[in-house]
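Following this message is one structure expressed as structure tokens.
Here the complex is missing a single protein chain, while all its other protein chains stay put.
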Amino acid sequence: MRLKFFANDSESAAIVAVLAAVTLIIPLCNLIFPPGSPLYFSAYSVSLIGKYLTFALLALSLDLVWGYCGILALGQGAFFTLGGYAMGMYLMRQIGTRGVYGDPLLPDFMVFLDWQVLPWYWLGFDYFPFALLMMLAVPALLAFVFGWLAFRSRVTGVYLSIITQALTYALMLAFFRNEMGFGGNNGLTDFKELLGFNLQADSTRIMLLMSSGTALIAAFLACRRLMQSKLGRVVTALRDQESRVRFLGYRVEMFKLWVFVFAAMLAGIAGALYVPQVGIINPGEFSPLNSLEIVVWVAVGGRGTLYGAIIGAILVNYGKTVLTGLLPEIWLFTLGAVFIVVTVMLPDGLMGLWLRKTGRAGL
Amino acid sequence: MNNAFIDRYHTFDFVRGPVVSAPVDVKHGVALYLEEVSVSFDGFKALNNLSLYINDGELRCLIGPNGAGKTTLMDVITGKTRPDSGSVYYGQNIDLLAMDEPAIAQAGICRKFQKPSVFDKLSVFENLELAMNAEKGAWTTLFAELSGPQRDRIDEVLDLIDLSLHRRQQAGFLSHGQKQWLEIGILLMQEPKVMLVDEPVAGMTHQEVERTAELLLSLRGRHSVVVVEHDMEFVRSIAHKVTVLHEGSVLTEGTMDEIQNDPRVIQVYLGD
Partner (left out) sequence: MKLHRLLANIVKLLIFPALALSAAAQAQAVEPGVTVPSFSEALTALKDSPLSQRGRAIERFAQIRHPQTLTVLQALLKGNLFVLKNDGRLVIGETENGGYRLWQADTGDSLAAVESSRLDRINLTNRMRSQLRMSIALLQLKATDPEIRLNAVRDLGKNPDDETLSLLKDQSLRENDAAIQQALQLTFALQDLDSSDRALRLAALEALNRQTSPEALNRLRALTRKDANGGYPEQDAQVLKLAKSALVKIEARLQFYAAAETVFFGLSLGAVLVLAAIGLSITFGVMGVINMAHGELMMLGAYTTYVMQQILPNYLGLALLLSIPLAFIISGLTGIVIERGIIRFLYGRPLETLLATFGVSLFLQQTVRSIFSPLNRSVTAPDWMSGSWQVNEYLSLTWNRLYIFIFCLLVFTLLLQILRRTRLGLEVRAVAQNRNMAKAMGIPVARVDAMTFGLGSGVAGVAGVALSQITNVGPNLGQAYIVDSFMVVVFGGVGNLWGTLVAGFILGIANKVLEPFAGAVLAKILVLVFIILFIQKRPRGLFPQKGRAAEA
């Protein structure tokens, strides 16, 4: 069954195997080996790898939209950040009286702003199931409304890219406002615990890494199933010949819309897993630059392959960690160069190169 | 627009089920009624008060010099272009102007484009699979599995368009003529009532043209077929009735011989 499932697709099998290994072995290494051993992974590296995995999930979601539907969404970061804020709000509510002001009812920043009551949209975030629902529902709803308007009126190509960018830009401006009630400039931070587990504890970090890995594998398999169905073929067809698909009787806008919404939900989950691992969420995550960076991850890995997005996200982010550590100045130069080199010389990314080398053309 | 919100029976597009239109009523023997249709682009009249009737099961050829409005006419029928005035009916009961492209396609009017447009990245088989006359909602396609009869139908069409050997090949690698046929195959898979075929033999070899003519002729009776073509030889070989368009309206209609001897047609084609 397993072999048949991955027939003619050794890359997918390999990536699932590697991800599963990472999800299991790194936590083990942290637990088994003593600090100082070359096989030991510190809590810091565990969180770092966990962060990469959430980025990989985010890249995967963009690949659905860009690689398969052909929508170069420059606002995928918005859904990620919204998911992150939903998680952040839950974590804020868990702080309780341990905040600086020790207010039992309000988060610190609201006390600081002299607010008396909790805004209505914060209600319910004390309960994890509700917060979990919001992590999916808020990005999905935004994607649904935006996508419904945009796809129905056939906004395509560059125009669509630009308005998705405007969308995330507008959200950034909005979340910077203190009046919005999301902590303004500073965002949400100083989290204490998640589901009763101390966020500083190694075991919690390991759990988060494992959750991220599991979510990524599950999402990868779901996306793969999606794209191997007839729906996947319709979507691939409409990427290249949208009007032709319409003349076959398919409601193109509905297909795009559902894929867009699904991708937004994946991005939301990624954001929700990201926040407890880095300990902060602020409006900077909405910045158009962040969303463009996601595009680079996917472009580097190779779009339209799913595993390419995962590989690209991890490679680029690893490079970012290394380079900003060595020479902060050089990172933007490198990123800029990567943008240029990939688009001009490697339009199908590293995976495209690999597939061509092994005698198979990309999608 | 306002009414849409007040009307309690109105539902938004995304909650509406698949468009199920009443079966088309062609008991008067006419499949398409176009009456006094006008379209203008920025002052240029692409269609000028055009009236045209296509009978059920008929094979009709449309000819006319460049800019006569042939492609615009197809755009109007398939919902791509909205006419400024006039009416377009499918049978006696279906108003095509109230429908969008997918709805029109699902109602049974299909189209082959001037430039062959197949899905390059999909295999020949997958191209036909997508075109298949089945439910075309997003959820249905997500869980769709091909049934035995459906596979048989695809195989049948593959034979008909002579691409059985290429079924696994990516459509992008087909020759120009094969792409044209694949697109005709796509039309056949949709099992349409009306087929609009725009320049089916452009760029084909002589043998391919002959085979295409055979194929189109074999469709007569089961489908109404409207063919737009510049190749007069080809038109002569398939045409029963020919309509000449000129400057956005019908210049004349008749058999190929009548048309070729009509002084107005000669003037239009050859100039003064």
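As written, the chain order gives the labels A and B, with residue 1 at the start of each chain.
Criterion: a contact is a pair of C-beta atoms (placed from the backbone, for glycine too) under 8 Å apart; a residue touches a chain by one contact, two chains touch by 3 or more.
Keep in mind that this is a model prediction, so the values were computed, not measured.
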| item | value |
| --- | --- |
| Hidden-chain contact residue, picked from the options A:F176, A:F197 or A:W354 | A:F176 |
| Contact partner of the left-out chain, one of A:G102, A:P119 or A:G336 | A:G336 |
| Footprint left on chain A by the chain that the document does not show | 72, 146, 149-150, 152-159, 161-163, 165-167, 169-170, 173-174, 176-177, 288-289, 292, 295-296, 299, 329, 332-333, 335-340, 342-344, 347 |
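Quick note on the criterion: only the chains that are shown with their structure count from here on.
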| item | value |
| --- | --- |
| Distance between chain centroids, defined by C-alpha means - chain A, chain B (Å) | 43 |
| Residue ranges of chain A touching chain B (in the complex, touch as defined) | 148, 152, 226, 229-231, 233-234, 236-237, 240-241, 243-252, 254-255, 257-258, 361, 363 |
| List of chain B residues in touch with chain A within their complex | 13-14, 78, 80, 101-103, 105-106, 110-111, 113, 117-122, 126, 129-131, 136-138, 141-144, 170, 186, 190 |
